[in-house]
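Removed: one protein chain of the complex. Kept in place: all other protein chains.
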Amino acid sequence: MNPLTSTNRLFAPLLTDDLVAERFSTSRTIADFNAFEAALLDAQAETGHISETNAAACKEAVKQFTPDIDAIADCLISDGLPVPEYVRQLKAVIGAPHASAFHRDVTSQDIIDSSFAMACRDINHELTRRLEAIIASLDLLSERFGANPLTGRTRMQAALPMTVAQRIAPWRASMAQALSDLAGLRPQIEVLQLGGPVGLYHEVPQSNDHAQSMAKSLDLSIGEGQWHTQRSNVAKYANWLSQVTGGLGKVGLDIGLMAQQGINAVTLADGGSSSAMPHKRNPVLAEVLVALANHNAGQLGLVHQALVHEQERSGMAWTLEWMTVPGMMSSTARALSLGQKLVSGIKDIGDPHQ
Amino acid sequence: MNPLTSTNRLFAPLLTDDLVAERFSTSRTIADFNAFEAALLDAQAETGHISETNAAACKEAVKQFTPDIDAIADCLISDGLPVPEYVRQLKAVIGAPHASAFHRDVTSQDIIDSSFAMACRDINHELTRRLEAIIASLDLLSERFGANPLTGRTRMQAALPMTVAQRIAPWRASMAQALSDLAGLRPQIEVLQLGGPVGLYHEVPQSNDHAQSMAKSLDLSIGEGQWHTQRSNVAKYANWLSQVTGGLGKVGLDIGLMAQQGINAVTLADGGSSSAMPHKRNPVLAEVLVALANHNAGQLGLVHQALVHEQERSGMAWTLEWMTVPGMMSSTARALSLGQKLVSGIKDIGDPHQ
Amino acid sequence: MNPLTSTNRLFAPLLTDDLVAERFSTSRTIADFNAFEAALLDAQAETGHISETNAAACKEAVKQFTPDIDAIADCLISDGLPVPEYVRQLKAVIGAPHASAFHRDVTSQDIIDSSFAMACRDINHELTRRLEAIIASLDLLSERFGANPLTGRTRMQAALPMTVAQRIAPWRASMAQALSDLAGLRPQIEVLQLGGPVGLYHEVPQSNDHAQSMAKSLDLSIGEGQWHTQRSNVAKYANWLSQVTGGLGKVGLDIGLMAQQGINAVTLADGGSSSAMPHKRNPVLAEVLVALANHNAGQLGLVHQALVHEQERSGMAWTLEWMTVPGMMSSTARALSLGQKLVSGIKDIGDPHQ
Partner (left out) sequence: MNPLTSTNRLFAPLLTDDLVAERFSTSRTIADFNAFEAALLDAQAETGHISETNAAACKEAVKQFTPDIDAIADCLISDGLPVPEYVRQLKAVIGAPHASAFHRDVTSQDIIDSSFAMACRDINHELTRRLEAIIASLDLLSERFGANPLTGRTRMQAALPMTVAQRIAPWRASMAQALSDLAGLRPQIEVLQLGGPVGLYHEVPQSNDHAQSMAKSLDLSIGEGQWHTQRSNVAKYANWLSQVTGGLGKVGLDIGLMAQQGINAVTLADGGSSSAMPHKRNPVLAEVLVALANHNAGQLGLVHQALVHEQERSGMAWTLEWMTVPGMMSSTARALSLGQKLVSGIKDIGDPHQ
């Protein structure tokens, strides 16, 4: 919703993560929707909840489906979400009598939340990789420069002599903690949503088999029933995202402070140039890490506002989640890649020596 | 930075304002940059700060300039902002000896902040129009249905009988207040930035004439000197943006509550459809107004975090502004158009009657 | 609600403003309540809305009233606010037949919001004084040390030589702006609330005379009718409070950065001691200013969440205001006094010099 940092090419490329953007693109989301419906058809056909014939006809349609995206976009203002028109279009393609077996007993939230979970699945895979990469870079940095002296500073004041390795250790610890935390969180957020109109899909016969089958086919886990209104998993995941940017924000702030003339405790590969002062080398990446951390911290507060999710589905709270969580994922992914670039580009670090 | 609500066409069209998006597009921002530089050249030539010959050569280049946007995007990660590469490209086009007169004594923040002010100028014009439109719609609504009875409710409980006009009055009051507040705010936010590298442009001879000339040509006002690090005008404007969405959020929440079966105090033109329950008419616009209000409230907190803007320019704080303020403008503009649509689409309002 | 920073004497005295705390004390609030009721009785008696006899009996009771605070506290959990029990106690004291004239046609929100406005009135008086004091201190600082050289820094990097006066100028500008803004805001926030149960007090005969009389007697202004649910004045005031702490947070961060060994651009009167490192002089006040700024910025986001104030009175939104705004007032007041102490305690400032 922020055009400057999303689509304006004079600003967005600094702050936006291409991989996350691609994963939340229109075409990928449509592919997720299709995958959800195909898995549902299979699962419901397996248990006889819908007929094999109907399922086959529906699946064929889904496989070849190219939605009219403009028509979906046009319906958003009345429907509030893309699923009703997506389903209408697909049902029209399928036609009677098979169409009645399509999207049976499920609701828009099932497909949207599940597609969100699928995006998380892929993005978490990449976040894991990036965390491992930055940890490796920090280890390398510590190996190369760890023995250099560095003045420990508390409350911004010189405190006691220490080494570069000792400054790096908490940087690494927060990334290692995040890596370990993510492993535990993934099954809680990469989780199938299957609740039906008011969260009672579990009353559909053999619903558990449906969930098992779908989760397997979509590579998602199964939670304890649906999570239509109980969004603690989303909140926990958002907390994790902000924890990562917070940790990287600390790295950025530390490096920014070390780069000050007068302190001179780090030499960066490439500082930014200035339109007015060509002699300056600005620690741009360090600063952006702090800004991304601040940003995610603020969004996290909003994700938690969305926990107050009334009744069986809140358009207010759910829409607020959309406005916050994917952006946090983008910021976290971007912070990791920028952090990696910053750390691996350090030419020297430690109090002025030699 | 949120791909789902910015560019994914299955979600973004609900929440994004096209006019604001267009105003913050790459090409419009480049046009703003060019306008700033042209106005600066004129102003500096008028006082003899640069030669007429140089100014003419520079202006000719600016007029015909088509930047290499990809090259600018590539430099963002090192420069942190688009101006240095934009200036490099233009200077290369201008060539020696004239290029030395280009971008003289100014800094990236002058051009970026001024172009932000120009975007505000145009968007505020439209926001004014939309506020007037929604006030007119509320007046019309009150004219048509104002005499209908409505149970006044406090703390969600039926309190005393009142009329629809009395419920509408505070809705209108918040919009009227916003309209009046905006008029007072515009000169504070649509303001030229002209500070130079560390905010000392006022020491340039005849700098005041430069500012006068530029402000006139760019249709901006002049503040009390530069506002590089003193961002209370940005904070105040963000506060206003969130005040508007807050007021519209109240309208949305009230209407959502009135639309509940059992209360039945409003009939909407078009409620959204449901993929599972075709009989439902969801008050989608009402809910989106609440979500936009929640969202802007959270961003406002971040704009204020960015007030702690260290030294003569903070990459951290300034970048955080970019991540928040244009998105708030989009949300406010969108809330006004959705609010207008919601209000003007009310078919009936008041306690069940006839 | 935060015991550590409110009442624990090992932490609270650093962060809490005694004057604001006293102004929001139980006894002062009771005095405000009594003042409101007395003014209401006068106003309603003047127009004959209640009889002189009844008014006199009621006023006599109010004048001598010592409420049973424990009983009020006990009723909070069922009533959600102190007024119903306060009124019950006073009516019991007044007794029949006069009691029926007491608290006539008004509601809890009238008395609570008006008493909040009265506290604002007194606190704003003091905030004005403190702003003037810190501006004077900044002027003095600039007079004494303004000519000292100082390296201008942008993006945390040395940029260009400037002077101490040029660093101080934006500090002063934000305080001067705040002072000027407050003058304009005071009539918007120090405003009588007189709305009645569902905001329709204006339908009471001669209600305008009542408001005029009460406003005069309570030294409050009159807005355009009641502001039960239209809280843009509260939001604007909260924005102002956070603008002040944001401006002081910048001062704090700048001074904290200047105090770093290696930069050595400021000598503070008294830095804090360390339990482990007696040689350190921590720039405690500078850091606290940043923390207070961060804190207020977050609370402001919540005040704006409370703009979504449903129907004729929202217990949810209003309670959220109580949890945020007085704390912001305390933080702003405290930041001003700590900022004053910090600034006036500067022994030297500028790049290292003889």
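To keep things simple, chains are lettered A, B and C as they appear, and every chain counts its residues starting from 1.
In this section, a residue touches a chain if its C-beta (ideal position, glycine included) is under 8 Å from a C-beta of that chain, and two chains touch if they have at least 3 such contacts.
Given the structure is predicted, the values throughout are model-derived calculations rather than measurements.
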Candidates C:46, C:79, C:122 or C:351 - the one touching the absent chain
C:79
Which of A:214, A:290 or A:323 touches the chain that is not shown?
A:290
So one chain is hidden, and I want to know which residue out of A:71, A:92 or A:173 touches that hidden chain in the complete assembly.
A:173
Sort through A:9, A:104 or A:155 and give me the one touching the missing partner chain.
A:155
Tell me which of A:98, A:121, A:313 or A:334 is the one touching the absent chain.
A:313
Footprint left on subunit A by the chain that the document does not show:
80, 107, 152-156, 159-160, 162, 166-167, 169-170, 173-174, 177-178, 181, 197-200, 224-225, 228-232, 235-236, 239, 242-243, 246-247, 249-250, 252-254, 257, 290, 293-294, 296-298, 300-302, 304-305, 307-315
What subunit C residues would touch the chain not displayed?
1-16, 20-21, 23-26, 29-30, 69, 72-84, 86-87, 103, 105-108, 111, 196-197, 253, 256, 270-277, 282-285, 287-288, 290-291, 294-295, 298-299, 301-302, 305-306, 314-317, 319-320, 322-324, 326-327, 330-331, 334, 338, 341
Since one chain isn't shown, list which residues of subunit B touch it in the complete complex.
151, 153-160, 256-257, 259-264, 271-272, 274, 277, 280-284, 287, 298, 301, 305
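Here, only the chains that are shown with their structure count from here on.
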Please name the chain that ends up farthest from subunit C once chain centres are defined by their CA atoms averaged.
A
Which chain wins if you rank chains by how close their C-alpha centre is to the centre of all protein C-alpha atoms?
B
When the centre of a chain is set as the mean of its C-alpha atoms, what distance in Å lies between subunit B and subunit C?
29
Where subunit B touches two or more other chains at once, the residues are 80, 107, 197, 253, 290, 294, 298, 301-302, 305, 314-315
